[in-house]
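Of the protein chains in this complex, all but one are displayed in their positions.
Right, chain A next:
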């Protein structure tokens, strides 16, 4: 129905193509079952993975120092220890608060950040815990970070940190040298279809724009270079409180279903012309804990008919013409924002890359499936583009790793609030 062949009289514009490869497999939990496993295993898996890695780079960092376990610490002896950080937070909300004796007289203000000056860090490995003091800033780190520390045990039994080592950027696959043609990838997030304040026209305009229905030839030319659209979460907003067990009346059913239907119609328009990846987000009809599983196809009877429509996991990882993209719908960065501090979202993003971990706060404060033998959030290979959806505003930064890695970090703003989508050029190496 809709395609790029708009102006058929003039020279036909052909949409460019690229080679797409999904790398979401590790984020799938289809085969996983809840059989009573606990969260200790994912921490264990993480520690094991990261420690092996850190051990391999410690000799380059401080070769003269011995490496210890927490148990092996001796008072006054300088050494390096590797372990999982645990941050004690006074203000951290707890489920036990529900049971506190008295409801406080003043209504609880929803805090957006739970930091407090008294917060402190503890390092833990399988052998034990030790309280940290010294130069490590509690406001930067969160529970679940794995880190190597140089320091010594004080007489008070604390570990005085002198220096810290993070895993750093992982290795990057070589970016291919291609024949020079520009291709674009469009990122959208936070469409929030169904929200009372959202403007359906705005999204329609975007759809028309990227499918080449708008603008002059020049713009259409650009539109034709779009090879992929990625929707990074929070596409719909389902009215709250409808789904609490009682059977729905037909009126409520439609209230529930209307936004999804609307979204499907628009997505159908995109999918008909461009390959489309849709990731679930916190407000979408998907599961809560990370990794979020793909939105079910039955929600999109129209668009799912196209093979260009791909429902993906969150986090989502894919390669386009051998350029690697990795991103989330934003929960990991939101959670870091609650439990640590940074100047901006990009800083948070950069940190996660340097920690080589997408979501260190999972499972502690970020819901997460209790994996037993792996930690899917570990970043094994450095992406070329790292995106996070549902931010307040657009931001980007190009960072370089010690081994020549180059990563583009992108914050995708909420479309419903800003009307901004992000276009990324698959640029060519000079």
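The rule we apply is simple: contacts are C-beta pairs under 8 Å (C-beta built on N, C-alpha and C of every residue); 3 or more make two chains touch, one makes a residue touch a chain; residues count from 1.
Just so it is clear, contacts and distances are computed from a predicted model.
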item	value
Protein that the absent chain corresponds to, by UniProt name, given "Actin-related protein 2/3 complex subunit 5", "Putative exosome complex component RRP41", "Vacuolar protein sorting-associated protein 29" or "DNA polymerase"	"DNA polymerase"
Absent-chain contact - pick from A:40, A:171 or A:199	A:40
Which of A:365, A:390 or A:405 contacts the chain that the document leaves out	A:365
Of A:117, A:298 or A:398, the one touching the omitted chain in the full complex	A:298
Footprint left on chain A by the chain that the document does not show	30, 33-36, 38-40, 43-44, 47, 70-71, 73, 84, 86, 88, 94-96, 98-103, 105, 120, 122, 124-131, 143-144, 153, 156-158, 238, 243, 245-246, 248, 253, 256-257, 260, 285-289, 296, 298-299, 363-370
